[in-house]
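Left out: one protein chain. Kept in place: all the others.
What follows is subunit A.
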Amino acid sequence: MSLRNAFLAATALALVSTAAQAETITIATVNNGDMIRMQGLTDDFTTKTGHTVEWVTLEENVLRQRVTTDITTKGGQFDILTIGMYETPIWGANGWLIPLDDLSEDYDVDDILPAMAGGLSHDGTLYAAPFYGESSMIMYRTDLMEKAGMEMPEAPTWEFIREAAAAMTDRDNDINGICLRGKAGWGEGGAFITAMSNSFGARWFDMDWNAQFDTQPWADTLNFYVGMMNESGPAGFATNGFNENLSLFQQGKCGMWIDATVAASFVTNPNDSTVADSVGFALAPDNGLGKRSNWLWAWALAIPAGTAKEAAAKQFIEWATSKDYIELVAEKEGWANVPPGARTSLYENPNYQAVPFAKMTLESILSADPNNSTVEPSPYVGIQFAAIPEFAGIATEVSQEFSAVYAGQQTVEEALEKAQAITNDAMEAAGYR
């Protein structure tokens, strides 16, 4: 056999073998900008592996319910799940996810930011690969800050933020000094107030899983939040979540906004934002107690136990969360649009270092420690949540009580009293106390 024939035969064999192994994997995901971009680039994965992809895109809460139902009943509808930092360690501990401990050398698992890898692991085993990660930080209007005669420090305190918010507020021109989440829901206003409470020295539970809403730091947190928002926040802030505040900020109606770092690419995009060229960034505020009020979150890809397409699913995860994928997005859509917050190498890349929000995003992520999030010791992992299965239900109820305070329907004291009872009752029923 000539060399040419041998080469042709080998190629044909490889093609036949690829075709024989080609599979269609089903991925459950959310409709966030980075995920949509990934869907548009899937052809690259298909070209490289022969596998095709079916997308099931759902709203975040629907996705959680849908995926939880499927995974607990072993329905096998999905080969890859898009889940967050809250679910991953819990589901990993339950044996519902396949460990990602055999990813290829080329993938360079050690390049994943330690905070992300830690939050997506259980007992040191990685159960989900971060597609993009985020913390929270201050996004502020540089022009309004200048007009107010103030200068934003890189790491401000809450007192400074309150003062700056009051100085930037201009009710006649519909400018609110500060916009913050107030909407009920553990992942909306609940996440914000929990992260904020860490910087006031509050915590959800003591080491014996007793609720801590009857302590002074919680009263301080809520009183400060309500006071500042009443002085300088937008009308109806009790129902504002991420999207509502994004809308206000993009229309030039907020002096400052403390929220997910991923919002930086939205507010600096001149196609959508009227204030794109006058946005500055700073670390989330603190109170001098050693803990800042920023959170840590990742949207990550995991493989449910029981899938029949584990190998193809792993190939997809390696592709979507790889350094090559970041390069691919940069090439097609620019460095400002690559999925942030997952890999160390991204922040070492000079091209990405030129992106205005890159430095502050990394510093925010690095300053968040889910294993040590509170001033006083606490028994749970997580910053804006406690990684226990009961938390989502409890925190949703508690955040509803807090939202009622923001809407002026009850006092801070009443809300904290109810939060204490709700949490202790639920923890007792769940067998923690």
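Going forward, a contact is a pair of C-beta atoms (placed from the backbone, for glycine too) under 8 Å apart; a residue touches a chain by one contact, two chains touch by 3 or more; residues count from 1.
Note that in this section contacts and distances are computed from a predicted model.
The complex includes a chain that is not drawn, and of the options "Quinol:cytochrome C oxidoreductase", "ABC transporter permease subunit", "Sarcosine oxidase subunit gamma" or "4Fe-4S ferredoxin" the UniProt name matching it is "ABC transporter permease subunit".
Contact with the undisplayed chain is limited, among A:M168, A:A184, A:L246 or A:I317, to A:L246. Note on the undisplayed chain: of the listed residues A:A22, A:V62 or A:A354, the one touching it is A:V62. Within the complete assembly, A:Q39 is the residue of A:Q21, A:Q39 or A:N230 that touches the hidden chain.
With the whole complex as reference, residues 26, 28, 30-33, 36, 39-40, 54-62, 65-66, 69-70, 73-78, 187-188, 241-243, 246-247, 250-251, 253, 260, 262-263, 266, 271-272, 274 of subunit A touch the missing chain.
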